[in-house]
Every structure is written in C-alpha cells, then in structure tokens.
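All protein chains but one are shown at their positions in the complex.
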Amino acid sequence: MKEKQVWNLSLVGSGGDGVMTTANMLLKTAARTGLYGMMTQSYGPQIRGGEAAAHVTIGVDPVTMVDRKKDWIVCFRFADAVRFEKEMEAAKNTVVIHAAEETEIPAMFAKAKGKNIPIPFLKVLQEAGLSELAKNVFLFGILVRALGWKEEDGKACVAEMFSRKSSAVVSSNIRAFELGLHYMEQFTGPAKIFKPKSGVSRPVMTGNEACALASVAAGCRFYAGYPITPSSEILEEMNELLPKAGGKLIQAEDEISALGMVIGASYGGVPSMTATSGPGLSLMTEMLGLSGIAEIPLVVVDCQRAGPSTGMPSRMEQSDFWHAVFGGHGDFPRVVLAPTDVRDCYQTMFRAFYCAENFQLPVIVLSDANIAQRAEVIDPVDTDSFEKPKRLNWTDGPQGYRRFGLDALISPMAFPGTAGGIHCIAGIEHSEKGMPSSDGAMHEAMNQKRFRKWEALSETAVGWHRHYGPPKAPHVLIAWGSSAAVAREFAESHPDFAVFVPLILHPFPKKALQHFLKNRKTVSVLEMNYQGQFYHYLKGIGAIDGNAQSFKRSGGQPFHIEELGQMIQEGGIL
Amino acid sequence: MKEKQVWNLSLVGSGGDGVMTTANMLLKTAARTGLYGMMTQSYGPQIRGGEAAAHVTIGVDPVTMVDRKKDWIVCFRFADAVRFEKEMEAAKNTVVIHAAEETEIPAMFAKAKGKNIPIPFLKVLQEAGLSELAKNVFLFGILVRALGWKEEDGKACVAEMFSRKSSAVVSSNIRAFELGLHYMEQFTGPAKIFKPKSGVSRPVMTGNEACALASVAAGCRFYAGYPITPSSEILEEMNELLPKAGGKLIQAEDEISALGMVIGASYGGVPSMTATSGPGLSLMTEMLGLSGIAEIPLVVVDCQRAGPSTGMPSRMEQSDFWHAVFGGHGDFPRVVLAPTDVRDCYQTMFRAFYCAENFQLPVIVLSDANIAQRAEVIDPVDTDSFEKPKRLNWTDGPQGYRRFGLDALISPMAFPGTAGGIHCIAGIEHSEKGMPSSDGAMHEAMNQKRFRKWEALSETAVGWHRHYGPPKAPHVLIAWGSSAAVAREFAESHPDFAVFVPLILHPFPKKALQHFLKNRKTVSVLEMNYQGQFYHYLKGIGAIDGNAQSFKRSGGQPFHIEELGQMIQEGGIL
Amino acid sequence: MNSIEKSPMSFRNEIPPVWCTGCGDYGVLKSFTRAFAKLGLKNESIAIISGIGCSSRLPGYCAAYGFNTVHGRSLPIATGLKTARPDLTVVACGGDGDAFAIGAGHIPHAIRRNPDMTYFVMDNSIYGLTKGQASPTTSREIKMLKGLAGQEEMPLNPVLYVMASGAGFVARTQAGDMKHMTEMLTEAIRYPGFSFIHCLSVCVTYQGRVFQEDLEKRIHFLAPEHNKENEDAAYQIARNDPWALGVIYRRPVVAEGNGQRVEPVE
Partner (left out) sequence: MNSIEKSPMSFRNEIPPVWCTGCGDYGVLKSFTRAFAKLGLKNESIAIISGIGCSSRLPGYCAAYGFNTVHGRSLPIATGLKTARPDLTVVACGGDGDAFAIGAGHIPHAIRRNPDMTYFVMDNSIYGLTKGQASPTTSREIKMLKGLAGQEEMPLNPVLYVMASGAGFVARTQAGDMKHMTEMLTEAIRYPGFSFIHCLSVCVTYQGRVFQEDLEKRIHFLAPEHNKENEDAAYQIARNDPWALGVIYRRPVVAEGNGQRVEPVE
C-alpha cells in the first residue's frame, strides 16, 4: 500500500478573519494546477461572526475525504481552535501557524512537534501599508508558497476572487498575496510538493451546486422549494440556472406547498423537483403519497442533517433513510437514491429524473450536510453519456383514454392541453380512467400496477452500485452516501476487506449484493444514525442475515478512519 | 368443534329506508337480553341518500367478526343488494326477505334455497294507517319475532330510540313494531332461538366511542383534532365528554395544528391526545419528532383507512404501520399499540396514556375503519384494574434543575408554573438543561437517553399480547388489529393452528413470540396491506426468519375466513 | 372570443355526481360549464384543481382536465401548474374547510404571486364530506344550536381575508343563482391575475332549511353605484356586508405583460 499523496490543512478563525475565502482560493488554485481537493466548513453556534473552521485536503488523486489528522493548522486565535478540537487532530508532524499575539499554546497541540510558526499578521500588513482585511489573502500567499505552487496561479486566483471589486482592491490584495509568498521564504522551503498527474484544470463545486447543475442538464424545468439548511443553496443555484434554461422557480411558503407546486408543474408535463432537509421531508409526507397514487413524477433532494426535529441543522447524519423508504400512510412505490460524493450528484440526479419521469413515481435523493456543502475538485462529468429521462406522453389515440390502464406497465400520461386525453385524476383510489373507486379488488389491482413499475425499475437499475477491494477478501463492509468514503479508505489499507456501496437504496440491488457476498466471512453495515436504519432494512428484505453486524452512531462529524477501525475491532472482526 | 351459536343478518336499503336504525335497534335489544352482537355498516359512493348496508351478527358468546355467509338478508331493493355483493353471501339456508314489488331475484341469491319472503311493506303499513317512514320499525318487529325475543324488550328499545320525539311518534312506531311482530307469525315460527348465558344487559358502542370513553377515564383532559373519516366520532365524543370532566377541546384548523396544540397542552402538564386517519398522520410527522426529542407525552389514535393519499376513506386497511413505526426524519422512540376489537380500545387507551405519560414519548394507537365504526355489545370493562398513567413531575429540589438529566432513566418534568424549575426546551438537540447543542457526543448521549426509556418500556410491557390455540399446534399465524379475529376464528376450527396477537407492535414483544414459536413448523403473518409491512418489520428486527410467510392483500372488506383458508392452502401449509 | 359558442353540456362528462339531492354544488357545476361555454374555451385547455370535500368532487364531472388533489392543497398545485403552463386556463375550487381551515396558509401566498387563475370557494359553512363539523365560517349561533366544537370561535370573513392578502379580483355569488354565478365566473376567469370568488352555498344534509332560508333572506346584490375599482368602497363592503353579491373589488389592470400579469400594487 503506497502512501497517499495528500496534504491536510485546517484554518480556524472568527467572523471577519476570512478563513473560508482563503480555503476557497486554495481549492480553486489546486483545481487550476491539475490537483484534486476537498473542503469542508464548520461553524460555532453564533449565527454570524462566531468561530469558524475550514478543513482542506489537497491531493494528487481524487480526494474522497478530509482526514482528521492535519499536516498544517492555521489559527488566528487558539480559543477558536479548541472549539473544533473534535474535528482536527494535531499529530507529530503537524505544523501550527498562529497569530504571534497568541502565546499560550493549548493542550490539543501538545503532540505537534512539527513546527510552530507565530506570525505577526497585523504588524506585517501594517508595515506594508495594507489593511487588516487583507490578512486572509496574505495567508493565502503563505500557503501557496508552502505548497510550492506557481505564483501566477495564485495571483490569477486572487484576481478572480476579487473580480467584482474595484481595481484598487484587486491590486492591494495582489500585494498582500505577494507579501505572504515572500514572507514564508524566511521560514521554510515548500512544505509539500505535489506533481499533478496532468495539468488539466477542473471544476470546483459543492454537492448542492452539482445537484442543481445536473438537474437542469437532466431536463428539470421547474423548481419549488423552501429554504432550509443544508439544502438552501440548491434553491439559490436553481434560481440562477432555471431562468436561463427557460424554466420557472417559486420559493414556496412552506414545504407542503413546495411539493404541491412540483406536483402541479409535473402534472402539467414539466420535469420538476424540490430540495429540502429532514423537517421539510417530514412535512412533504402527504404529498409524496399523492405523487405515488396519482403516478406523478417528481424528485426530492433531501440534504440530511442530524435529527429528529430541528436536531443539529449544520451537522450531517444518515437518519432520514427510514422515512424516505417507509414514510407515509398506505402503500406506494418510491425510489431512494444516494450519491456518495459531489461528483456522484450528477449521475444521481440524472438517474433520479430517469426513474421519476420514466416510471411516474416519486424519487428521493438522500444527500447529506457533508456532501451538500463541501466543495470538491471534480473530474468533469460527461452527462451526454447518461440516459436522458423521458416521460411517456400520450399524444393521440382512439377514444377512451385510460390514464391508469391496467394492461400497460407504464400508462402514457396525457397532460392538460392534450386534445382527446381529457380525464380527471385524484388522490382517491381510482378506476383505469381515474374515476373514484372504493372497490377492494380495484384497489389491489392498482397497487399491483403501481408496484409493477417499481419492480420493473429494479430490473433496469442494474449496476447502480459500486464495489471495492479484493473479490476474495473475507470481510465486507456495506456503506452508502458520504459514509462510503471512509469504508473505501479503510479497505484500501486493509486487503482483507471489500466494500459494497449501493447508489440506489430502494429498490435495493439485492441480487448484486448476494453475488458479492458469496464466500465471505463477515458482513457489516456502516451508517450514521442511532437505530441502524439501513441495517434493519437490509435484514427486513432478506439481503443480509442475522449474523451481519451493524456499525453506527449518531450524527455530527463524519466518520474517521480510526473510528471505523475501532468499530471493526470491537465487532471482533479484526 | 361445536357449532357457533350466531345469526348473521344483512339489511340493505337506500337513504330513507332506515336500515341502520333497524340494525341498531337489533343490536341494542340483543345487548339488553344478555346476548352479544356486532354491526358493521357500508355505504355506496353517494354522500348521503345512496345505497347502504348494515351487517349484524347476534351471538350467545362474544362476537368477534361478522360472517360473510348470511342467515337472513333483507332488502328493500335488489339493485342495492347487488352493489354489496362482495360483502354478503347467500348460502343454501339463507332466508331472503324483500319488498314484494321487487320480483326479479338477482343471481347473487341463486343459491339461497332457504326461504324467500316477499313483503308488501307499503301496503301493510297503509292498511294499518301507518306512514311509510315506519317501515324500518315494522321490519324490526319482524326480526324480533324471527329471533324469538320478548315483545317487551323490543318495545323498550323502540321507546328508547324515539325518546326525543313526540309521544305520537313513539306510539305509532310501537304500533308498527307490533304489526311486524304479528305479521311474521303467518310465515314462520322463530328462525333461531338463542338462550343467553345470563340475562345481564351490556353496553353497545363503537371503537371510536370506546376510545373516547377510555381516554377520559385514563386521565386525558385535553383533545385537539381535525375531522377525518373514520376518526371523527372520537372528536365528537370527546367534545361531549371533556367539558364534563373539566377538560378542554379544540377543533384545530388542520392536523399539524392539532398535534401542536396537544404538545402545548401536554407541555403544560395535562395528558393530551388527538385522533386522525392516514392523511392526518402523515401531516403530523414533524410534530411526532418534536414530541420525541423534547420528550413530551402525547397519544395519537390513527383510525386506518385504505391508502395511500386519500385512498378509500371508508374502507379499512392496515397500511399505516410502517409510517407509525418508521415515519419521521431522524431517530426518535415511539410506541405503537393496536386494539383488536371495540372492547380492547379501553385497555389500549389506558396503556397508551401509561406509555406516553410515564415514559414521556409519543404513542400511536393503530385502530382501523372497522374497529372504529363497528358497533359491538361488549362486556363491561373494569378500568379500575388498569394501571393509571402517571407523569413524573418535578416539584422542587436543589438548584440546577436539569430537564434532560443523563443520569436518570426518566427525567422529572417541570411544567410551566413550577417555581424553581424554569428552563427552556427545543426541537433542537440539547444539553441536559435543554440548551441547544451541536456536539455529536451530546447528540449520541441524548439518543441513548431517549431510547433507554423505550427499552425500559419494552421490559414493562410484559404480557401485552394474546395467544390462542393448542401449544403444540404446528402452524402459527401472527396477526394484529382487527385482522386478528379471522385468524382466531380460523384456529378455532383448525386445531393444527395457533395464533399470536401482539397488542403492542413497537417495541415488539420479541421474547414472547420466540417462546411461542418454539417447536412450531410454520409461521405466517397476516395483515391487510399491499407490501406486507408487519411481516418485513418482524424480519428486520429478527423476530421471524426467512421461512416465515406473508399473507396479505390491500384493504377494502375485512378478511373472511374462506379467504384466509385459501391463503393458507396456497401457502402450502394445509 | 366566442367564434362558435359551444353548449354548456359539452363541458360536462357522463359521470353522475355523488352529491345529495338538493346540494348547492349541482348549481355550481352547471355555472362552470356555462362560463366555459360563454368564454369559448377549448375543453383540453382547462384544468380544474380541487382539494378534498363534497365540493372538491366538481372537477370529476367536467369535460376538462381535472385533479382532485388532497385536502387543502388546491392552490399550491394549481399555482405550480399555472406557472409551468401559462397557456392553460386554471381554476382552483373547493369547500370552505378546504380553503379556510387546512388551506388557509396558502391563500395569502397564492395571492401574492398573482398567477392568472381563478379560485372558486363553495362556502356552505360546514364540513359536508365528514358529516357536519363546524368550519371556519360556521356562525356561532349554528355551532351552539348543533352543539358543535368551537362555539367560542369567531367565524372567518373570507372576502376580507383575501382582500387583506392583496387579491386583485374579489367577488361573491351564491349557488342558487346560476346566472349570477356564471357571470362572476366569466369575469373572474377573464381577469388577468388572481381572482377569488366566494360562493355562498347550501349543504342540505348538514345545514338544512333554516340555514338556506336565512341565507336567501339576507343576500342581496351590490348597489349599482358600488365602484368596484375603489379599494375603500371594497373594504367597506368586505368588512360590513357579508351578504352582498357581485364584484366587490377589481384592481385596475395597469400593464399587461407577456404573462398577462396585473401590475402588483405594494
């Protein structure tokens, strides 16, 4: 197993310190030079202006997770750093850069025997005649030097960052950048030099941005949503994208209305979606059932956060799974998909619209606070290679249009405006033509019809999963969503382990898993929720047996690799 | 196996025929004479005035279900009868009474070789100088004679029925009753004579009435609800009962508000509840989670109807189970109970309040359209023998009240007004004192705290299940709610079968089941929903294994015994 | 517009309504078909979106696209449809419970968005479908008389509620007067923006004759001198005359953009 070529950095500050901007510039520059990277953000309880941390990992290969062990930690105030103690570990070689005024090094840095570099930020800037506000760009200069990156790449990034500001602002920031670049020389040569495998520049985006971009590419032309952390950026992004694509967007008064509008627009023939988080998904429950019985395509992205109720709005968790699969009174088919990282959001959204539009049912995409809001350098996605969603529209035909004909697997939809296709639908159980029925036999027949689609979809979704690790490894980890990364990372350094990652959770690719599990010794399911929701689901559908283990905990920070190692050990597997 | 002493009757008519009144009087008279009975009602799509059927079963022992095979069928119009064909079967000995004007006997009565009695209702009444409106009381007289009941019991019932009307109305109805009584003599002696085991008179009520009565007896003093079929009678009944008990009731503007009000009142220290059906339960999802995280006791009765969405509002189904157990984002504990008949509603509601109040969590009672609205003659319930719900209130103590102390299994509640207990709670994850926290470790600790209660409750709920049939019977049926009756009935005539009926569904009495299943050959789960919700749940928690079978179908009519027999046969068990 | 006038019956399908004999909703159904005929609409260009309730069954009886959605949500669904498909004539409809109880929160927002559609509420001051509970518009007298829950609650004033939310077209009519209903509906559909019609209606089964007689005694047409473009006058009527029939308010159309919008007045 070869050493991974990554560099882990954390930046800690308070409102006004601008650590997020620095981290962003770093990631953008990495992308420009052909490197990969990932950035996550973390905030204290303060609404604005409180402590904040940015965790950045730069790598030669695609970065799948941010390590807790840091190569460098920069903090403007130690007190702020202590608040993020659980997110970052100062190891032996960790370099700690801190404001020179901060003298009492806290216990969390005790192990850091790397280097300890106090920097008198204000003094240096003042002496150069620069404003304190340029502190973060000065820091950016320091980091560009530490990484051995080209000066012009850094400069281009600064120029881009401030492109909307006056030229005076741009030039003083460029000066601050240069100052940082040269300041660092007195202490050290480059901390780490990466040779990118190619010089190709790649896009940087968050999971929420990727979801929005992919949805529009997949044909979504209507969005209605209600803001909620950590999904709001999808609404904001769609508000930019849709008008340009000839689509429409409404910020609804609540989530019930949001999904109602989506149903209305989709009923009108337009591929439509919303995004929300747990509390919103709970409120959408009744509308999901309406979509199910009236066979109206729709897509809901749920950026999961720690629940129940308001829970911990900015922290990740994977605890909406049960609700996504089982929520809602009565029986109706629905599809649940889960991306594992930012790039996955593309394919996932295409698949989501494919399932919704082609099979006329509700689709829930389970993202989470981590994927939703972290930024990644990603390989560009060739969306042309994806199957385009296509709704079976009814155009014309003999008299007697039956919206819910029991003879067809997929009944063509006549949307309003279609001559000759006039009919009335309802959330009430109905006959083939859509008329209300309270006949048990018709109800059973319609349930069969609705679930036949779901079974057919299950046959179509072949290969909607990934696996890693040796085919003969005795131990298998099953993981989904953003927690898949740590399982994969673990398996990379433990050849006894293989990993199965479903990208479609419901209907579950049971055959593929059973094939994968042949001749294995142990099976464990990793997920971030208290009850082991996915584990119990897999047992309920007979995909795993009673010997399988459940590795789980409540949400908060992403799983780290030592944590998984410990779970595996405690589970008696290692 | 001895022949059951029951008499099955169906009455079919249209609006104005008054068949429901006749059926009601029949049931009340049965109760008065010491017999048991059950009545279900069925309506066509017409809002009011359309066809209607009443199915009544009278028995010497408690009646657990209405048989599809009828001893007598009375119909004013054959066309109406045909619409209820699926609910009633005319067997060889079935007596068909019909209006004399109706001459073309439909195919559904072809098998009925019993007797066929045409009655010129209008003519007889006219000749006696009575109004057509008295038709149903005249019919009542006929039936009282057919059953060999005492004239005075029938008369008392007529008098009671019309007690609010003028004496002229009472006396003309009494005359109509007598007319029926004597009219019948020309055709037949009594059709069936029952000897009640004792002459004790028993109450008649529906499941919804029982839920309301029991709740008030259990200490409920606040109700908020929004009307919805088939739960509205609980709201209406509580509106009668609560003011008398010093309680309060609000008809809310929707179900979200209803459960919100319940949370508010319960937060104020008052045992509180609501009732609804599927669509309402879906809307209450977010509030359930709030109750879970803020540890606020509440009880929701869900009178299940066929879903999804608006579904078939007046038809039963058992398809809200998954939502009750798994619905809602995030992890939170909840309890799900299910009565199997009207009388069970008493104990179930006591247990519901016991679980909610003593363990500070949300409790869902899964009733269904059948139990909710059918009327039964029941043995009186000794509620004094039930454990009274009791909330652990915080009265006083040293400084530093901690609402969510991690050291206690059940943390005492200080409700507003309690001096020295001041604190603030939230749907946000919190510290022991209720302050917002976004710390993963605290979240895990609080999840543990919340689920510890649920596990403790599970230990307390010992014996909250029933079983029937020989301990060594090789085949086991697991059934819940109103579907338990048919399983039980089947087992009564099939000594190879035993039945397990959980009265608490979640947490599930796994140990009791496992004990019960020892040395059995087959296990099957019977339920009325499309996906086999309970079956999959039992597999998921490891209560049954992969060999168990799922017997299920969508909702509509209750299971009948031949249907179950066929399922068992097709399942290869018989 | 009316090149060839179609017959109202061509907007009715063959399905017999489930309503009770004498229910006000029959008249409403007729006036819907008459208005569609009068406006010369194509059947397939109409979409009628309702919630749940006796009155919400109406779309099922029209020869037009229809969607009998879930309780209280006709407006979000209609708004989504109209926004995505501005070419359609969208009419939302339902009962007083559907509109003002569970659906009340959607009304001000549908109005704020001002889609070019019509909302027709059949107000029988009762929950018909669920068998006679009080609705937000049930009078305190009737609640007391019938022993219904909510006796201390003041009834809501629907017309004032939509006025205060900023509706540009507000009219009242009654289910017993087909001619007037048709007129109001025609005008409302023609109005290029959100239009609201409050239709006083009778539930023969749960409100009965006294209610109907009372209603018939009180209703009256707006005085001919009422200036419907005068907001002050409209507020006077909205606040003080719950029985006035006619167009109570019609905000002048300042500019008709491509979406045929009424210029919102802040």
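The chains carry the letters A, B and C, assigned in the order they are written, with residues numbered from 1 in each.
Note that contacts are C-beta pairs under 8 Å (C-beta built on N, C-alpha and C of every residue); 3 or more make two chains touch, one makes a residue touch a chain.
What you see is a predicted model; the values in this text were computed from it and never measured.
**Student:** Write out, one label after another, the shown chains that touch the chain missing from the document.
**Tutor:** A, B, C
**Student:** Out of B:Asn136, B:Ser172 or B:Ser272, which residue would touch the omitted chain in the full complex?
**Tutor:** B:Ser272
**Student:** For the chain not shown, which residue from B:Ile73, B:Ile234, B:Ile256 or B:Ala512 touches it across the whole complex?
**Tutor:** Residue touching the chain left out of view: B:Ile256.
**Student:** In the full complex, which of C:Lys42, C:Lys179, C:Arg209 or C:Arg239 touches the chain missing from this view?
**Tutor:** Answer from the full complex: C:Arg239 touches the omitted chain.
**Student:** For subunit A, which positions touch the chain that isn't shown here?
**Tutor:** 45-50, 226-229, 232, 235-236, 239, 249-251, 253-255, 279, 309-310
**Student:** Using the document's contact rule, name the residues of subunit C that touch the chain not shown here.
**Tutor:** Within subunit C, the residues that touch the unshown chain are 100-106, 108-109, 111-114, 136, 139-140, 150, 152-157, 160-161, 163-166, 231, 235, 239, 261, 264-266.
**Student:** When the complex is taken as a whole, what residues of subunit B touch the one chain not shown?
**Tutor:** These residues of subunit B touch the chain that is not shown: 221-222, 224, 248, 250, 252-254, 256-258, 260-270, 272, 286-287, 290, 294, 415-428, 435-436.
We adopt the following convention: only the chains that are shown with their structure count from here on.
**Student:** Quick one: report the Å distance separating subunit B from subunit C, using the average Cα coordinate of each chain.
**Tutor:** Computed value for the inter-centroid distance: 38 Å.
**Student:** Check each residue of subunit A and list the ones that touch at least two other chains.
**Tutor:** Those would be 256, 286, 290, 294, 426-428, 436.
**Student:** Which residues belonging to subunit C are in contact with no fewer than two other chains?
**Tutor:** 52, 70
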